[in-house]
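With one protein chain removed, the remaining protein chains of the complex are shown where they sit.
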Amino acid sequence: MEKKSKRFQKGMEIIREYEDKSENPAYSITFEALMDLDEDLEDYIVEFAFGDIYSRSGLTHEEKTLMTISSLVTQGLEPQLRLHVNTGLTVGIPPKKIVDAIIHLLPYTGFPRVLNALNIAKDVFKNRGVEVGK
Amino acid sequence: MEKKSKRFQKGMEIIREYEDKSENPAYSITFEALMDLDEDLEDYIVEFAFGDIYSRSGLTHEEKTLMTISSLVTQGLEPQLRLHVNTGLTVGIPPKKIVDAIIHLLPYTGFPRVLNALNIAKDVFKNRGVEVGK
Amino acid sequence: MEKKSKRFQKGMEIIREYEDKSENPAYSITFEALMDLDEDLEDYIVEFAFGDIYSRSGLTHEEKTLMTISSLVTQGLEPQLRLHVNTGLTVGIPPKKIVDAIIHLLPYTGFPRVLNALNIAKDVFKNRGVEVGK
Amino acid sequence: MEKKSKRFQKGMEIIREYEDKSENPAYSITFEALMDLDEDLEDYIVEFAFGDIYSRSGLTHEEKTLMTISSLVTQGLEPQLRLHVNTGLTVGIPPKKIVDAIIHLLPYTGFPRVLNALNIAKDVFKNRGVEVGK
Amino acid sequence: MEKKSKRFQKGMEIIREYEDKSENPAYSITFEALMDLDEDLEDYIVEFAFGDIYSRSGLTHEEKTLMTISSLVTQGLEPQLRLHVNTGLTVGIPPKKIVDAIIHLLPYTGFPRVLNALNIAKDVFKNRGVEVGK
Partner (left out) sequence: MEKKSKRFQKGMEIIREYEDKSENPAYSITFEALMDLDEDLEDYIVEFAFGDIYSRSGLTHEEKTLMTISSLVTQGLEPQLRLHVNTGLTVGIPPKKIVDAIIHLLPYTGFPRVLNALNIAKDVFKNRGVEVGK
């Protein structure tokens, strides 16, 4: 498969919009670590997840991130939640709104998933040096 | 516990904003059927889920519904998904955007959860007589 | 594998204690339907699930059923929930207590799993002709 | 997006290999029903799921189907399980082996998921007119 | 919202009954860490989870804890399982019975969830200095 397809380029453009521009690159969208396991894996992520899905025009970056965070909180997928709370900040969601979004899930997932997610959000906020305004 | 607390009233106000005003009341927020099992259950739903959580000010009705739909799709909770796709329409989310939101979950839940959810959305759209614009 | 091992006999004894003695046998522990798929499947259920696990002495029948119902509600496993709400009645758990036990899960699973489970419990109560006392 | 990309064609070739050639087309891989909701959805399924993932060379059709069935049983995804038990038969997995594969999951998912899956497999076998040999 | 509602007070009373009275406060019910993220979160936990749900009269403390542990084991929610195994000891469930309750879930969740939960229980027992009697 030839790399650098149009979909790949489109995917990379989206990824750059979500990438952490803070001075703490700890939670950037990095998958190099896995690329030596399979040479096509990068394509699947960049072309399908970002080039196909994230590049769709029906939702704003903020709405896409909210949908993503909700699914990750629901599944308890903590490493990815850490990443997407961070990309949420990058695309401009205020920290207070990220907290509100997670708390909204209380009636749908129960308390443990929500409290565990808030602990992660708190940690990301601290690492990014952002405050949760009232 | 005295009914008609402030939280109960606030919850009922929110519920009315989400209630189906179409001529097809099939998916209204109805829980009367369960009320004879436990006399406090209605309070928990109205006071906590709506009076406490849905009444929070940090997210719009549309954003609350998107968060909700994402969690329900992820869990495969079909009766509730049917309800909240319907309330999504009621609070003004265009059908195309509901479709886009569900499709956004493909990288996070895989295809089966998304395709099953789209089948439900399609059915709700049909019952409400709305079309998915291009 | 020789049928009628000691564990099989012990398992069958336990099953009989849980079996619906009402006039409505609809939710008995029946797995004959699957036995023609695999000749050892009955042994796994009777010997392991009942002969080994249900025959342990540390919990009462009521406590075993509560643990079981909690796991089934949490997973949304509706056919089995139907069965075990029924066996709960058989071993003497009052319907009101089954309702209380399901409602206790609200903070741990959220509302949808609990409401769907209560609908099933309500249906089983109706089929068994029992009332939820106040 | 131009249809009929190379990946789309590759995906359609794979789909044809998995399609039910029996006289009972009930469980064919059909997603036309959803195509009017979103014009790109067909591409995602055909190009990504089949053109990218199912076209990989590391596993046989049989092994791909076993991996798929295991994930679907674990998630309790019954409509898709019905489809993939059927495609399993189409690519030549003996019914007895499908049963064995599902039963192997007993220690990993517990009995309810496995018994519900076996009920579905039994129904598919009956519709296809195949017998589970000893 | 005025703090110190009746429900809040009732909730705090329940929490005190479940709180670790041992010399190792490691797993107390603490959520102060999250309170600076949202000022209402404490109310939701104390008022709803404890004041509304845990204060219900239909189940004993022991039965409530068993229901809770079952749901947490089933979801693999390890931080909360640690907490509630500990509160189980506090309300007087013998360690052996906690072990029995977790083992009872083998047919419903499979072995991995149960073995991971037993590892946590073992660790809590060790920290509390309690022995699992035969």
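When the chains are written out, they are named A, B, C, D and E in that same order, and each has its own residue count from 1.
We adopt the following convention: a residue touches a chain if its C-beta (ideal position, glycine included) is under 8 Å from a C-beta of that chain, and two chains touch if they have at least 3 such contacts.
Predicted model only: the values in this text are computed from it and were never measured.
Across D:Ile14, D:Leu41, D:Leu72 or D:Leu115, the residue that sits in touch with the chain not pictured is D:Leu72.
Panel shows subunit D; residues 48-49, 53-54, 56, 58-59, 63-64, 66-75, 96-97, 99-101, 103-109 of it touch the chain omitted from the view.
Residues of subunit E that touch the chain left out of the display are 76, 99-100, 103, 106, 111-113, 115-116, 118-119, 121-122, 132, 134. Mapped onto subunit B, the footprint of the missing chain covers residues 105-112.
The criterion applied here is as follows: only the chains that are shown with their structure count from here on.
The chains in contact with subunit B and with subunit E alike are A, C, D.
Distance from the subunit B centre to the subunit D centre is 31 Å, each centre being the mean of its Cα atoms. Inter-chain centre distance (subunit A to subunit B, centres taken as mean C-alpha positions): 24 Å. Shared interface positions of subunit E, i.e. residues touching 2 or more other chains, are given as 44, 48-49, 53, 56, 72, 75, 105-109.
Viewed as a contact network, the protein chains are fully connected, with every chain touching every other.
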